[in-house]
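Here's a structure for you.
Here the complex is missing one protein chain, while the rest keep their positions.
Letters are used for the chains, namely A, B and C, taken in the order the chains are written, and counting of residues starts over at 1 for each.
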């Protein structure tokens, strides 16, 4: 990690963000405010122009062949700088599956729009009866000539309201093991029969959706790879993303914000940073963050050395998500009674905090409420512990 | 709990202890030092003379028909006063089973010695393969004329080294459900074939033993109740003791000691009682103790009102044992580096603390190490949670 | 002290629970949430009719002469049903302040109005707005002039009177301020559990001498805050009961990997811990309420313990209720998240765990009171 080339790369990313991350976007991110689709697109196009949005892709597909370590540094530094979440649906999920398993025609048709964020993707995995238990998906795709007829319901579909395309797991067969009958399909969100219904989450925000698929006709050429192998491709994706689950960059940014909040809030005339309980709590979160970084660095070093991906994803997901909840929980505790007013208007850009409440509080409360989901999505932490018990410990 | 009659009884017990608990015994208890068998006997005989050692027994058998609440108050106040543990093997376990299920001859023969502590009893339940899983006991009792021939091994047998008699669960049949073939037998520890081997525990002390039973001949008249019903009698005992599992008295005494230790230990010139972290930790333990008392009082009130015993034993065992570990853990943390010297000589009565270490530290370390077992014995807390999940929650 | 017997309280609890289950269902509650008022005016009238608003008001003033124990029964039901109405500020804070510190005229004017549902009152004391100027009162002839700011005034927008804590020449004083008075402005918002709250700005507001509470001193306020802390504990007990029940139901019905979630040991043990936590919080809460009702010497000790343990239980139960529900627990449409947010509020109101533990630790360090046993 102390390698000069690596440090130089880190400095580059940092400096680039300082110069090129639009101030208005950064301010919204740091205040925890709503971002418009256009904010995400604007920033991702800036990164596209720099060649970085798909830095982790192979050069053959327009990438830079970044190592896992570079990828992690890029993610860290953009997060810390206050960049928006790099929406992964295109560049991390759909793209790599398409260039790895897709047809030449699919590559030609979809990769350019993914790179430039001209096409917005969403992920059609979860269903009402298949959350942590993905193999249980029920959405059916029945072959009818040159088309699949797709019917079913997807849920928890992040940002589907903005999506042009969905990559979806669908059931093409009920024979054999449940995993075997699943296929990977690219669905145009403008097709007749696609209905998107918002799900408002407990932070009062609209990130999630239900997507109803009602006899949606999808051309056969939108099948990625081989019919019935969708489960394999989905697992490939999971491994692909294994080292980012720790969200070190996000935690670092949030910890900075916690520290600032502690300095801003006074109790009995003293800032919380002077309170022994709060100092120790801050120290504890810092220690956990430093340790998580150290674990990531070990994994990354192993990945650099060419070791095959293992079960890091589960370990990092557990540690990372629980740390984020630790930090946002501390934020809300620091706000104390001042944080019990949840002014969702405060999530709108340009909002001027009135007398009620504390500036920045709405964003922190939103983050806290939203992040209750970090231990649930992507396979609940209980499932991750099951996986580790079985696969790593042999229990 | 604010009933004047109850408060008067509490005051009586307290006053009696102040006057009659021998100072030398109390000092050993408060210092966490070793007690000799004679110390236990001496105190229990004092209580016997007062008629209190079997206060919870029916009057017909020499008791006072105490209510569950009186019983709990007696236990609380004696513990707080620094009385030795009221060894339950005779007066709480063997006695009640014998007067409830035993023959006239058994009552006549055994109850007097139990009341007066002239006979020392031990409990022969656990075996190497049957700890939390008691139904799995293997010790065999085979009928041979007027005798049972008993072979097997008991373990974790507390104070067996002092015992004249053991009440034991033995297997008299292998038919049907494992619980059904278990019988309740009274075994003379002086019989040929009984071997007691000490188990030294991690506190370096000898409380526990293995008891080997090698073709031990036990007269048939020592069978309590009906052959094969031993499991029922053992469960009866469990319910009998259900409200003492919280060990409120012991926790109260230990919390006093923690507070004293915090006042004695100085860091940076200030006693720990002035340290904000330590004050909050003490407050937290106090809050848990007050809440545990409140839960006990609710159970006791229900029992007074004649409600049938339920699953309180599991709930109180979990809360009580985890609180005790919380307190002794805090003691060791308060001692910090000063508590890392474990002078077992300091457990001997009359020992004068030399320069090394802190007075009282050996007793506190012993207590801490010993109390790691509180969440294990009597059915590990994991088992208690299983029981509650099934029986109370219906899971 | 209370005119109620235990049987009366049980009957009260039964009728409250029946109301919550039958009349305050999810649909009605969502409609209330979305209304401008943020609470049910119609429900408030019902509560008055059923005599609930007067349970702790003296019989001379149209109440039924109960006390904290009866208010706790009411607040527990409020927690179970996540009631949105201003029970805490009106019945506990304002009626408490007037009953204990008001003049005969103030009592005669306001207590019947509260009991009959004609008046909603609240109390402004905490300084929740950062760096807000504290409220000061100065004497001006027979009147008082109040200036300053107060944050987090529960139901400030709906109140007929806001009882404002002010500093009067170095002493605490309480004033009945009409929100329509000249110089009063209110900024409205919603609390994290969707209740209407407000920040209050007083700019040279003139208050008549008759609107100062003669007994409105610091001791009264401390006693009110103690009572309110226990009312909040009781409300949390109710909310935890239902959050646990919903979660247990979910464990029993939701299937994953071909079996119910509740058949796995980890969710089982967690549910046991949530159940024990709720039981413990309830026991210490009722113990503290019992002690406070008779002004027992250990009332402060037990109150601090109750608030601290109930806060710990609220956090465990709130967080794990969401976790065990999985995705559905994250949706606004489903009610468990509302229990979570209500519990977040209750955990913090009238002192979070840390504050109460610091006090309890200090008392314990100074010597363990015998009164506690």
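Here are a few things to note about the model shown:
As a working rule, a contact is a pair of C-beta atoms (placed from the backbone, for glycine too) under 8 Å apart; a residue touches a chain by one contact, two chains touch by 3 or more.
The model shown is predicted, which means the values in this text are computed figures rather than measured ones.
Taking the complete complex into account, the chain left out of view touches A, B, C. Screening B:223, B:303 or B:358 for touch with the missing chain picks out B:358. One chain of the complex is left out; on chain B, the residues touching it are 126, 129, 131-133, 136, 155-156, 199-202, 204, 208, 264-266, 277, 332-333, 336-343, 354-358, 365, 369, 372-373, 375-377, 380, 382, 385. Touching residues on chain A toward the chain that is not drawn are 2, 10, 76, 252, 255-256, 259, 262-263, 273-274, 276, 278-284, 286-288, 290-295, 297-298, 315, 318-319, 382, 385-386, 388-389, 392-395. Interface residues of chain C facing the missing partner chain: 264-266, 269.
The criterion applied here is as follows: only the chains that are shown with their structure count from here on.
Closest chain to the protein centre (all Cα atoms averaged), using per-chain Cα means: C. The distance from the centre of chain A to the centre of chain C, with each centre set as the mean of the Cα atoms, comes to 39 Å.
Note: centroid distance chain B to chain C, computed from Cα atoms, is 43 Å.
Between chain A and chain B, the centres computed from C-alpha atoms are 54 Å apart. Contacts with at least two other chains are made by residues 277 of chain A. The multi-chain contact residues of chain C, meaning those touching 2 or more other chains, are 267, 354.
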